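Contents: one structure, followed by commentary.
All protein chains but one are shown in place.
Let's turn to chain A:
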Amino acid sequence: MSRFITVAHRRLLDRLWPWLCAASVALSLLMLTALLTLLLVRGLGHFWPASLEEITLRSGDVVAGQAIRETPLPQKIGNERLYFTGNRDIDGASWRWVDVDNIIARTTPADLIRLERAPWGDFIGRLESLEADGQRMMGQAAWDYLAAALALPADQRPTGQLLLTTADGQALSQPLSTTSRALAPNAMSWGQKTRLWGSSVWQFLSEGPRAANTSGGVWPAIFGTVLMVILMSVIVTPFGVLAAIYLNEIAHQNRLTRLVRIGVRNLAGVPSIVYGVFGLGVFVYGIGGTLDTWFFSATLPSPTFGTGGLLWASLTLALLTLPVVIVATEEGLARIPDAQREGAMALGATRLEMLTRVVLPMTVPAMLTGVILAVARAAGEVAPLMLVGVAKLAPQMPVDGEFPYLHLERKFMHLGYHLFDTAFHGEDVQAAMPLVYATALLLVLIVLVLNLTAIFLRHYFRRQRGNEC
C-alpha cells in the first residue's frame, strides 16, 4: 500500500516540477514586461499634449490645469484629484489637489494655452494680446504671430511682450524671449497632437537640459554615455584579448596560472564603487596630477587632467569590465580544437601565424560576446562615474570643432547620472518624474541597441566563418 502511495507521489512531483520551472520563467517575463510597460507608458506619455481642464470649485475658485491622477480621500469620503496648474510665479506652486466633490463645473475650453517658459516653468491660462513690432494683436492674430515667432530659431525671434491671464483672472506680462513653446492642446486634433508628440520626443532626444535638468532634453547625456562606452570598448578589447591569449595560449598551465585565472574571475565581482575609488586615486590624482605638473603647469592650480574626465571614466570602466572580456575570450579560445592549432603548425606556420590566421578569427564571436557583456555593464554603471568625471551639467560637449576635437579631459554627462540627478536633486521632483521615466527608458534602449549591434556582429562573423566565407 505504502509503495502505491510512493509511486503516485512521485508521479505527482513529476507532473509538477515543469510547472515550477515554467512559473519562474513566467515571473521573470512578467517583471520584465511590467518594467518596460511602466517606462514606456510613463516615459512616452509625458510627451503627449494632454487636454487642459478648467474647473469651477464650490468655493467659486476657477482652476485651469492638467489632471494627473486621482486618489481616494481618507475615511472614504470621496476622491481627490491632482492637477498640474503651472503658474508657480503667481500661485507659489504648480500642483493642486482638488476634492472631486467640490468641482461643480468641468470644461475644456479651446482657448486655454500652455506656455513653456525659462524661469518659473509652465504657464497655463489664456493669451489676451501680444505686443510686437510696435503693434498690438488680439485673439487669433496674436496666437498665429506667437506660433510663427516660436517656430524660428531662438536667436532670430522678434522681441515682444505677451499679455496673459490666468483662469482666475490674474494678469501677467511675459516677454516673448523667455518663452520657448506654446500649445493650445484643447484646440488640437489627434493628428496635430501625434505630430506634436513626435516633435516633443525628438526635442527630448536632441536638445540639452533646461531648468537644472528638470525639463528639456538629454542629448548631451546620450552623447556622453555612448562616447564613454565606445572609448571603454576600444580600451578594454585589446587588453582583454591579449590577456586572454597569454593565459590560454602562452602561459604554462600550472598553479600560478590557475591562481591568476581565479583572481581575474573574482575581479568581476568587486563592487563598482571600489573601482571608482581606485580610478579617483590612481588615474585622477595619481596619473592625472602628474600629467598636470609635467604638461599643464601653466594652468595650475586649476587642474586639466587632475580632475575627473572622459578619459579617466573610460579607463575606470575598462578596468571594471576587463574580467568579463578576458573570461569570454578565454572560453572562446578554449573551445577551439587543438586539431586546428596543430593543423596550422604542421603546415609550417609559426605560433604567431597560427594565432592570427586561424585561432583568433575563430574566436571573434567569443570576443564580441565579451564586449557585449562589457558594454551592457558599462552603459548602466553610475556609481564609479560619480567619482571620476561625470557631471550634472557639462558646459561643453567632449567632442567639438575645436582642436583636438576629442577632449578627453572634459567632464561629460551620463544618462544614468542624469536620471539620478533629475529624480533626487531637482527643485520640482513631481514635475521631473516623467522625465526620469523617459530617461530610464532611453538608458534601457541604448543598452539594448548596443547589445543588438554586438549580437548582430557576432552572428555575422559566425556566419562568415562557418558557411559563406
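Operating definition for what follows: contacts are C-beta pairs under 8 Å (C-beta built on N, C-alpha and C of every residue); 3 or more make two chains touch, one makes a residue touch a chain; residues count from 1.
Quick note on the criterion: contacts and distances are computed from a predicted model.
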"Phosphate ABC transporter ATP-binding protein", "Nicotinate dehydrogenase subunit A", "Ion-translocating oxidoreductase complex subunit G" or "Lipoprotein" - which is the UniProt name of the missing chain: "Phosphate ABC transporter ATP-binding protein"
Touch criterion as defined above, residue of A:Thr6, A:Thr194 or A:Thr350 at the omitted chain: A:Thr350
Chain not shown, touching residues in chain A: 252, 337, 339-340, 342-350, 353, 357-358, 361-362, 465-469
